[in-house]
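Here's the structure we're looking at; comments come further down.
One protein chain omitted, others in place.
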Amino acid sequence: MDGIHDMGGMQGFGRIPINQDTVFDHNWQKRAFALAETLAWSVPFDADQHRRAIEQIAPVDYLRRDYFEKWAIAVQTLLLDAGLVDEEELRSGRVKFPIPQDEHPPVPAETLVQATRAGAQMTCPETGSVPAFAVDQAVRVRPHGAAGHTRVPRYVRGHIGRVVSNLGFFQFADAMAVGKGPAPQFCYTVEFEARTLWGEDAQADDTMFLDLWEPYLESA
Amino acid sequence: MDGIHDMGGMQGFGRIPINQDTVFDHNWQKRAFALAETLAWSVPFDADQHRRAIEQIAPVDYLRRDYFEKWAIAVQTLLLDAGLVDEEELRSGRVKFPIPQDEHPPVPAETLVQATRAGAQMTCPETGSVPAFAVDQAVRVRPHGAAGHTRVPRYVRGHIGRVVSNLGFFQFADAMAVGKGPAPQFCYTVEFEARTLWGEDAQADDTMFLDLWEPYLESA
Amino acid sequence: MPHDDHDPLEQGAALRVRALEELMVAKGLVDPAALDAIVEYYERDVGPRNGAAVVAKAWTDPEYKGWLLRDGTAAIASLGFTGFQGEHMRVVENTPDVHNVIVCTLCSCYPWPVLGLPPTWYKSAAYRSRVVREPRVVLEEFGLTLPEETRVQVWDSTAEIRYLVLPQRPSDWQELSAEDLAERVTRNGMIGTAAV
Partner (left out) sequence: MPHDDHDPLEQGAALRVRALEELMVAKGLVDPAALDAIVEYYERDVGPRNGAAVVAKAWTDPEYKGWLLRDGTAAIASLGFTGFQGEHMRVVENTPDVHNVIVCTLCSCYPWPVLGLPPTWYKSAAYRSRVVREPRVVLEEFGLTLPEETRVQVWDSTAEIRYLVLPQRPSDWQELSAEDLAERVTRNGMIGTAAV
């Protein structure tokens, strides 16, 4: 999706707010963060589904609302999509209808912290899959983006880079985001010359690296 | 400038507000429009300078403010740039310092209406200039945009199209916008297949036409 | 976009413009009569009726139609429609095979002398972003379903040419007077977001 979230290279956003140097400024931000982390288990949803829901926030709200409010809005969307709440409940905070609790057990504190500390499993067995590209090979990023959630920014579309490493066989964000995961794909680190992407304004030797799943690429 | 104004192909903006079918909804919108039309003479500024000033509005304001408020904001910017007002005057509406009136005469009503009805002169004598491209020639849009005001949208960058007509030798918007006009350039209508621009989601025979000045193009 | 009267954003805009007008008049940069005159000009002299007259003439006068499609600027000027944002006109013809639609993705370019100033939806982010990428879906939202075999041509007004769509002639055109024909022509028909 060519959405407002795809910000790389956009101009007009002014100076970096370097002094906004904290993680949380308000207690509600902590609660919004924690709600996303816990509801990911009981609803459930994964990080790509949450990102996709954030990207679907109207552009003007994407720009003006607080980062953690957007996390909460995305969680609300995922709850609505799952049929676990309705709009009126979200407004009031009061329960109107019960949910099948057995199917959506809350995550206990200890389980959550242990799992958070352990991390997720994001790679899959290659089971005979063969990578399409080799290290040092020139690749071109496909010129057209996907309509849904995708992790290839517009600013590299159609441009030629060089594979610097094959990272392995990873769950594919485009599929995960719509609950069709893991549909694993090889993922590569690709290096681009800054001038390829930005023209002569960029400095000659500077480079950019992006991690790109195989379906985003073609031989150059 | 890869700014928020460059909207072609962006996703996430929802349904067309078809019922917002009027030109003006408030009297102040008419006044904002009229102020831009008259001040273009006395400040002076041209349409490209006004467009450039609109593009420089912060993205969140570009999205949330009324179209005619943005016209007024751009006029304020041009007045500030010309040194004819200061911020406090704009806030209060009250004059703090005089301006050299001889250099900035207000346009009389009759002159304005006559000139509006007559239109502007936007082409220049070709004086031996030779167009770089011919009708039916394949051209590629240069892959990198200009940092300043420019009239080549991102969605055609790097893509190949076909020249369908040479429109003539026109004042060049990129130069006009920074007061370096007319710096005329040939301008061409270029046709692109929809699938070239948008991939397989587009319908096979559909096409797009854009009018592009010569510096935006290279031979394909 | 229209705001309700208690919208603080709209109130702020109104205050901004009032202060600007007062300041400009006080500084001598603007003659208030010129403000009134230009608003009156666009409200009285300019609007889609001009374009409709062009279209109705093209529907009934094959020679004029040929001229209009060959040299839109001159043919339109011959009816007295000239001026800012219409100095260079191209008229694009809808047929059973081809449907044209116009947009300005970068701002709000629009053929003022023949259509007046653009309606709010034409300037909206939704229209500007979507009609180039999914014109058929956008036209459906306007209630216009095109046959798959009709080719869609989208014209993005990126330079100094302004576009006018010549809609398909109604089948009963011979029974109608020039005035009645012009009545049939809608603004959206001349943008390409409606059939006529």
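When the chains are written out, they are named A, B and C in that same order, and each has its own residue count from 1.
Basically, a residue touches a chain if its C-beta (ideal position, glycine included) is under 8 Å from a C-beta of that chain, and two chains touch if they have at least 3 such contacts.
This one's a predicted model, so the numbers in the text were calculated from it and none came from an experiment.
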item: Interface partners of the hidden chain - shown chains only, full complex considered; value: A
item: Contact footprint on chain A, counting only the chain that is left out; value: 5-11, 13-26, 28-35, 37-39, 42-43, 51, 54, 63-69, 72-73, 75-76, 84-85, 89-95, 98-99, 101, 104, 106-110, 112-113, 116-123, 151-153, 155, 167, 170-171, 173, 187, 189, 194, 197-198, 201-203, 205-213
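Everything below uses one rule, namely that only the chains that are shown with their structure count from here on.
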item: Geometric centre distance via CA averages, chain C-chain A, whole Å; value: 41
item: Centre-of-Cα separation between chain C and chain B, whole angstrom; value: 17
item: Where chain B touches two or more other chains, by residue; value: 9-11, 13-14, 63-64, 198, 201
item: For chain C, residues contacting two or more additional chains; value: 125
